[in-house]
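Complex shown without one protein chain; remaining protein chains in place.
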Amino acid sequence: MTELLKLDHINVDIPIGGGFMKPKLWLQAVNDVSLTVAKGETLALVGESGSGKSTLGFVVAGLRKQTAGTVTFNSSRPSVDGKAPVQVIFQDPFSALDPRMVVGDIVAEPLRLKGVPSGKRAARAVEVLGQVGLPPESARRYPHQFSGGQRQRIAIARALIAEPEMIVADEPLSALDVSIQSQVLNLLDDIKQQHGISYLFISHDLGVVRHLSDRVAVLYLGRLMEVASRDDLFETPSHPYTQALLAAVPRIGKGRRKKEQILKGEMPSPLAPPSGCVFHTRCPKAQDICRKERPPLSPAPGRPAQLSACHFKD
Amino acid sequence: MLRYTISRLLQAVLVILVMSLLLFMLIGLMPGDPVENMLEGNPSLTPETMAQMRALYGVDQPIWTRYGHWLVSALHGDLGYSSVYFRPVMDVLGPAVVQTAKLLVLTELISIPIAMLLGAIAARKPGGWTDSVVSLFAFASISLPGFWTSLILIIVFSVKLGWLPASGTPLLGGASLGEQFYHLVLPVTVLTFFHVGPLVRYVRASMIETLNSDFVRTARAKGLSETTVVMRHALRNALIPMVTVLALGFGSLFSGALVVETIFGMLGMGKVIYDSISNIDFNLALVGLLLATIVTLLSSLLADLAYAWLDPRITLK
Partner (left out) sequence: MSTVTVESRPAKAEKNSVWSKRWDRFRHNKLAMISLVFLLILAIACAMAGPIEYFRGIDANATNLLRRFKPPSAQYWLGTDDIGRDVLLRLLYGGQVSIAVGLLATLITAVIGIAIGVTAGYVGGQFDNILMRMTDCIIALPLIPVLIVLGAVDLTKIGLSPDAATSPTVIFLRIVIIIALVDWTTIARIGRAGAIGLRDVDYVRAASVSGAKGRYNVFVHVLPNIATPLIVAMTLSVGRIILFESTLSFLGFGIVPPTPTWGNMLTNAQQLIISAPMLAVYPGLLIFATVMAVNFVGDGVRSAFDPRAESSSSH
């Protein structure tokens, strides 16, 4: 498979506070993350809130500049004015749409920014609205006249109209009612099948991730814990953190989970990450070496495609 | 808190310095120059002596040099001589500050209870008829030109009815305290009416918010009388942010004082500033304006500090 996106040793440090007689603090939101996404592939970014998954998504979308490392797109099309062929879908469908614009204008905005003439982009907007299951007359309405699920469809239409090669979807389902979630999830799935678009799918919902993704990357405190294909990760999780995450998913009828897999305590502050392996404060397997040495990302025993950053990986 | 205070004080000093330079430049743009104004109408003056005088007083120097000289002597306590009042600037401003302080303190003492009362009454039933009347009153207060209110009150109470004097200070020195207050009635009335409108609107909004809060509901649920709820619980909490409003209103109150003092012929700060600018008295205008600015700045600084100190919920960055 050809790589569409290559992230190489990405760091994002965010300055916090500072001011009169106070030193500036640096929050390591993302630390030394390297990842690739192939054409048409869906990579899920998984982690607790504060793990840096949204920040990483913003870097890919060009909304935030990384402090170190490189982001490379191997676009198959000539790039227009250096812009990456990326679009975004946000979590909150209410703040994602400008309340003062009609839906047709909202959806057509990426084309407007490319300089497509207005008649042409209006026709295209109606066409794309149809693809996401909305009637043509919705183009003339305002966002407040739509429900949360419909708004998310509009946001998806806006992302589609620019014919991106990749869509960064930042928790696109978590603000929706459960009954709506599956509809939107199926829509995202259909789009993937029809258009061959790659997704960077940011989520904390492992059920959704299992349904949609090809590969999964697990983040903790801005660091990559594990990267593997979906099946490897869900069937034979290698990193203790991944194991704990999977164990935390509520299940019915599968018996009690093993005690040691329950995550102890709180996530440490990203302003003062623990030494060595950042997970050692909560890890059931932690030894001395974990406090001193940061484990490299390396293949799990017997599974060369499953990378895991742990001294004692399974 | 200490760090916050120090940082705010340092900032204030810096702002005052910048303001002094700005005012210095601005005042330099008034017509003429000090030497010309001083010697105006002296026929024996040749252009040469004018130039010598200018050199003597340093008027021909570039503005930075002049500002530097002024700043140095100002910091040594020498603020120059007023060409309108023929006295040192400090001697003019001293009594003027006292006069204005009297006017403003009296106004605040009357305005605050009125504003609290009206605000509380209006807030009890938002949209009711008392609320409408109070809000009409507040609108009138912010819409009335102070100078016109003064004129009308003088026409009615001094000219037609002859009840109250049209001047804000007794003509002769050594008047009794009662006499002084008698003269202050009209000026304070005008200023209070001007000042109270924004305060009422503020108290009302703040009271409505407090009356809808959970702790007031609890107080009501306990069966306390409405008066106790309003007076003991709601008003108190509504008052904390009022400190800020009072301080922020100070600048506009001072502007009002200038107009009132001018019309009622009271030698306060406002009238002194007005006279100094009308008669192009550079020294007096500069120091008078700077003083007014410093007082306004300090009052807003104090308000911020008091606010932070009174309200435990405010965490300082």
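In order of appearance the chains are A and B, and numbering begins at 1 in each one.
We adopt the following convention: a contact is a pair of C-beta atoms (placed from the backbone, for glycine too) under 8 Å apart; a residue touches a chain by one contact, two chains touch by 3 or more.
Owing to the predicted nature of the structure, the values given are computational and were not obtained by experimental measurement.
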Query raised in the report: Among the options A:V88, A:L160 or A:L307, which residue touches the chain absent from this view?
Result: A:V88
Requested in this report: Just name the one of B:A51, B:V105, B:I142 or B:M231 that touches the chain not displayed here.
Outcome: B:I142
Report summary line: Answer key for A:D32, A:E109 or A:D189 versus the chain not shown reads A:E109
Requested in this report: Identify the residue among B:S82, B:Q99, B:N283 or B:T296 that touches the chain left out of the display.
Outcome: B:T296
Query - Residues in chain B touching the chain absent from view - result: 11, 15, 18-19, 23, 26-32, 139-140, 142-149, 151-152, 154-155, 159, 248, 251-252, 254-256, 258-259, 262-263, 270, 273-274, 277-278, 280, 285, 288-289, 292-293, 296-297, 300
Report summary line: Against the hidden chain, chain A presents residues 61-63, 80-81, 83, 86-88, 90, 92, 95-102, 104, 106, 109-110, 113-114, 135, 137, 139-142, 144-145, 155, 158, 162
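By our rule, only the chains that are shown with their structure count from here on.
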Query - Rounded Å distance between chain A and chain B, as computed from the means of their C-alpha atoms - result: 57
